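Not every chain of the complex is shown here; the ones you see sit where they belong.
Labels run A and B following the written order; every chain starts at residue 1.
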Amino acid sequence: MKMVTAIIKPFKLDDVRAALSELGVAGMTISEVKGFGRQKGHTELYRGAEYVIDFVPKLKLELVVSEDRVDQVVEAIIENTRSGKVGDGKIFITSVDQVVRIRTGETDEDAI
Amino acid sequence: MKSTRLITLLGLLATPFSVLAGNEGLSGANTAWILTATALVLFMTIPGLSLFYAGLVRAKNVLSVLMQCFSLTCLMSLLWLIIGYSLAFADGNDWVGGLSKVMFAGIGEDTLSGDIPETLFATFQMTFAVITPALMVGAFAERMKFSAMLIFSAIWMLVVYAPVTHWVWGGGWLANLGLLDFAGGTVVHITAGAGALVAALVIGNRKGFPGTPMLPHNLTLTVTGAGMLWVGWFGFNAGSALAANGDAAMAMLVTHISASAGALTWMTVEWVRFGKPSVLGIVTGMVAGLGTITPASGFVGPAGALVIGISAGIVCFYMTQLIKRKFKIDDSLDVFPVHGVGGILGTLLAGVFASTELGLFSGQGFLKEEITSIGQQLSVQATGVAATFVYTAVVTFVILKIIDAVLGLRVEEETEISGLDLAEHEERGYSL
């Protein structure tokens, strides 16, 4: 199994989720993160001075999927997050040795 | 009629100690309004100013600021009862009041001050003695030791605030000169501003200042506090009429106009300079407008107030830049450029717009009969400003240096990094 980790722009979440649902991928864990990268942050005004805030709020999606679904999933994420503008995000794929569903004790593919 | 008002004002402000038996001589209406005004001025500090400041610091210090404002409220109140009021308002000399009113001696339910109960006058004034040191909290926020802060403020109130109050409102030398300070431009704002500036210099900048941006952690608190300050300021200025009459009403109106004008002006300057109007900008301009109208509020008319508010917005904006960006002095929440400068500006402009000879921009006239021209009045105002500023700055410096030597003013660096809330108070602001 693989862990697909995607860093995306927050407002794209709904589209991504819809697309993944269609693929039958419902399980996912999401965190709010701060991204640093090529995309510029923003400036903030504070009593007559401007400050550059260089992080950008992002969402990190973590999905464990069986190997044969990785490409589909990556495809679906890209399709729904790509705008062509800097900061669209990244996808990382890593290997997962084992998965357990706590409720049943099922493991690996059965547990996803 | 002007002279009637003059006499009333002098009577009320300078020597409010006639004692009558029973309720004879008591004005229920004035009492009703000053009871309310007292509640409003307390409201300015807790929660008004507390929230205004609390939102501006970083999340790790939010409680320390709230704690400082709250504990000052309590401590100054007790000190005022014990001796502060006497030093400010008991019969004394030109410089300081005597000890005849220690522990409010001789002040019963039926003692009057003018036509309101003296207990009420003293409680109303107590809320002024509370907010003045609380204003300074903004200067040394995020790095001063809580214990040192308490001791400093206690001494400061007794040796700076109470005497200056006596000079201006207690029958002291500035009152005799004919200084116009309706609600505390010198007494409150210049003392707090000068104290703040000196405190920021003596205590030193926050670690990381000015390189690291230290942005407000919760502007909803700040805007909430700003609204409360505005509302409470009606008690501060219109309450200083010590009566429910046309003076009070006019003071409320001009207060409101100056606040509005100061706010919109600051917003506009920002909009022009940075391309964006910010909510912190507009509320800061409001405070500038309010601080600046304070000394003038019983003397000027609405058109004068408009000019005063606009001046406040512009001057305080640039002074904030100057102090923080140019001189790199970490008066953290800009107490001096907003309150101190506002107080100075307002005290001077009161000397202009009180004049009855400015057409649309006329005010209600000067207090002292000998003063007949703006120039004369302005020189009195300038004397008041300079004396208050210099006295406050010097004494503040001395107090702080002594406390620093004995106890230390500043928390450990590690405490500053981890935040004062946990280190000084073992609490966290939020766990959402």
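Here, contacts are C-beta pairs under 8 Å (C-beta built on N, C-alpha and C of every residue); 3 or more make two chains touch, one makes a residue touch a chain.
Source: prediction; values computed, not measured.
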{"item": "Copies per chain type across the entire complex", "value": "A x3, B x3"}
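One rule holds in what follows: only the chains that are shown with their structure count from here on.
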{"item": "Distance between the centres, which are taken as Cα means, of chain B and chain A, whole angstrom", "value": "52"}
{"item": "Contacting residues of chain A [partner chain B, same complex]", "value": "44-51, 53"}
{"item": "Chain A partner contacts - residues on chain B that touch it in the complex", "value": "213, 215-216, 270, 273-274, 276, 278, 280-281, 284, 317, 320-321, 324-325, 334"}
